[in-house]
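As you look at this complex, bear in mind that one protein chain is not there, while each of the others sits in place.
Going in written order, the chains are labelled A and B, and every chain counts its residues from 1.
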Amino acid sequence: MTDRDHAGADMHALIAGLFPICRSITGNGVRRTLDILGQHVPLEVHEVPSGTPVFDWIVPREWNVRDAYIQSADGRRVVDFRQSNLHVVNYSLPVRARMSLAALRPHLFTRPDWPEVVPYRTSYYKETWGFCLSQRQLENLAEGEYEVVIDSSLEPGALTYGEYHLPGEIDDEVLFTCHICHPSLANDNLSAVAVAVWLARTLAARPGRRYSYRFLFIPGTIGSITWLARNEGSVARIKHGVVLAGLGAGEAFTYKKSRRGDAEIDRVVSHTLSHASRPFSVADFSPYGYDERQFCSPGFNLPVGCLMRTPNGQYREYHTSADDLQFVAPALLAESLETCVRIVDVLERNGRYVNTSPKCEPQLGRRGLYRSLGGEMDAASRELAMLWVLNLSDGGPALLDIAERSGLPFSAIAAAADDLTSHGLLKPVTDLT
Amino acid sequence: MTDRDHAGADMHALIAGLFPICRSITGNGVRRTLDILGQHVPLEVHEVPSGTPVFDWIVPREWNVRDAYIQSADGRRVVDFRQSNLHVVNYSLPVRARMSLAALRPHLFTRPDWPEVVPYRTSYYKETWGFCLSQRQLENLAEGEYEVVIDSSLEPGALTYGEYHLPGEIDDEVLFTCHICHPSLANDNLSAVAVAVWLARTLAARPGRRYSYRFLFIPGTIGSITWLARNEGSVARIKHGVVLAGLGAGEAFTYKKSRRGDAEIDRVVSHTLSHASRPFSVADFSPYGYDERQFCSPGFNLPVGCLMRTPNGQYREYHTSADDLQFVAPALLAESLETCVRIVDVLERNGRYVNTSPKCEPQLGRRGLYRSLGGEMDAASRELAMLWVLNLSDGGPALLDIAERSGLPFSAIAAAADDLTSHGLLKPVTDLT
Partner (left out) sequence: MTDRDHAGADMHALIAGLFPICRSITGNGVRRTLDILGQHVPLEVHEVPSGTPVFDWIVPREWNVRDAYIQSADGRRVVDFRQSNLHVVNYSLPVRARMSLAALRPHLFTRPDWPEVVPYRTSYYKETWGFCLSQRQLENLAEGEYEVVIDSSLEPGALTYGEYHLPGEIDDEVLFTCHICHPSLANDNLSAVAVAVWLARTLAARPGRRYSYRFLFIPGTIGSITWLARNEGSVARIKHGVVLAGLGAGEAFTYKKSRRGDAEIDRVVSHTLSHASRPFSVADFSPYGYDERQFCSPGFNLPVGCLMRTPNGQYREYHTSADDLQFVAPALLAESLETCVRIVDVLERNGRYVNTSPKCEPQLGRRGLYRSLGGEMDAASRELAMLWVLNLSDGGPALLDIAERSGLPFSAIAAAADDLTSHGLLKPVTDLT
């Protein structure tokens, strides 16, 4: 097995361990999840009390559920939380009642268009309760009385999230964030949680980092709002950011650009995907999706995009019980991790240089940097990369600009900059872009 | 009949009443036309004496024609002004002579490529005379002597035009202008005259208007030059303008942009047409066409475009007797009027707002502005419109910018802005864009 195979298998194993836990935007499922992640990276876990005002919102009461079922007259659980935590509408109020199927029906949710799967539903901000089940299950329910139990609690407690800060040479930060509020859904979003953990481990193991890195494992929406409210004074440190979501299924990547649209992170991710010899797409920002909505709200307008494979809502398994452990592939997880590492590599290396010999080309041949025998049909791409770097490095364009204009991969441009720097033909501009 | 059907029928009836009148750039035909229009809107009629200098031009002598014909030896009128005023070349000098067909021929104009129709010709600035007839008529003329009569006069008089000013809250004006110099041609341009009159009536009937509106009913070229010369000091009030032409025939609209190319009116009309689920085209400015040539001359460079259906010269009936009452359709007139009203609606409502809660999204659900039960597949477009307005309203983009960037119709964006404003989440920026 290659390192990449190992990483894919390990990430899938982590997902498998996290899958059964009933997570929500608050509660013990989140705590248990962060405990497990903490075995892989040294997470700092934060508890923010219910009732804490966070901008226009208030941290909600904590929800926990122990059991939930619908039991028929013969004592059989026809819908059972123990089989899948998707069966209970997330944030359901407690209920314990006997009622007819007719009375129960408004509380039952199915996917008539795909009768085999259980949908995923939440009701965070409206007090109600409900069950999700497959259309098949619903059709098999006989008329009659049912015992309906949701043994949940919605009480003052806390919102829990995890954070991992990895210092670098400078305080400027790269943010990676993912939502951890979904219960038994593998691609959305345990896949991204696993990739974020392995990315953090990979970067922590590196000898040197220019940027500092911050990883957030937070409940969607209220988690990013809470984090931003508590860190308002220091968010200006975030120079680049990526929301990670749905990274275990779907061949092609989709990157959704930040609100700015031309932030360095937008260009870095687009460049990285465009040189990966795979179909991919780059979408413009829209204020609907994941936590980029909060990071890109006008009061912050941070350079934060969103890296996904198939986007939310665009695959059939989205928000159903079919988003299970079989749906996410170790090889795709590994490729997602590699892509994140490449993005980081570009961010770390991007910078401006000046050609120290800007009048005409310097004589590369004399320095062993050039083919000695002229007249060949094509310039080798290594030489072409050097010529591009020399030609454009007037202190204006950074290496990424040069990669974009030349059409060459950033890695070739960076290698050329190294070669030229070591021969004294190039020197870095000390103030970072 | 719907209101729309009524409007279409009424505009067509107005066109039918105006059709027989022999109009030109000056003369009693214009006066009679403005009299009739004055029955629908309170027009101010201006008379500018012949000989008045207007920039590089001089108001020409007034032309009137009472009768014109070519009579064969047997006393039959083979070409007769009383049958169609297109038969006389517009601005022909008076003539009363007997001449052979050979001598007459240089004064006869036909359309050999379409032998059934009478072409429309003018000779405003070269003193000559002539007749237009169908190629069929010409072929039927026997050799021999003809009595040739044009009972016209070209004498000092005045250039006549009509103007209607509708005040609004601010002095900034929206200009709608159309040419009234064409004789019996229905689409070019009685169609646009009728749409302008009905648009004026519609706006006059509104309770509130932000902008003031100015409607011009003027002869082409010399009319706009004369108006600009007489109103040079106040044209800066014109913030948006549209030349209306040929609005009764042809399924698709064509909008020709102002010389500026990115004026607000250019974007407003383009947006309006693009959300009308109909084929349409937007053309770049060129200095050939209608009176936008004068309004967009470099000394004025006003933000004035031109709204047409099939453009001048691009339909077969253009400038022929086939541009008749059957050629213009009441339903198309009604749709043209609606389009103008929608353009006005966007102009009236466009403006900048600021999100009063710019850090993260405000909690829409608490205010009843959001679906209560999460997990659904698609965001409703109403919510999406609110999210776009909130996300982009940082005082920079106006509602039209938001509509353009989001791809949503302006009406949805404006409705979202209303909802958000009523909940205190948005407030208008007081200085207008």
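Quick notes on this structure:
Simple rule for what comes next: a contact is a pair of C-beta atoms (placed from the backbone, for glycine too) under 8 Å apart; a residue touches a chain by one contact, two chains touch by 3 or more.
Quick caveat: nothing in here was measured; it's all calculated off a predicted structure.
The omitted chain makes contact with just one of the residues B:Gln39, B:Ser286 or B:Gln326: B:Ser286. Of the listed residues B:Ser50, B:Gln71, B:Ser123 or B:Thr202, the one in contact with the hidden chain in the full complex is B:Ser123. Contact between chain B and the absent chain runs through residues 54-57, 89, 119-126, 128, 221, 224-225, 228-229, 232, 259, 286-288, 293-294, 296-301, 313, 318-319.
Panel shows chain A; residues 355, 357-363, 365-366, 372-375, 377-379, 384, 387-388, 390-394, 406 of it touch the chain omitted from the view.
Quick note on the criterion: only the chains that are shown with their structure count from here on.
In this assembly, the C-alpha centroid of chain A lies 54 Å from the C-alpha centroid of chain B.
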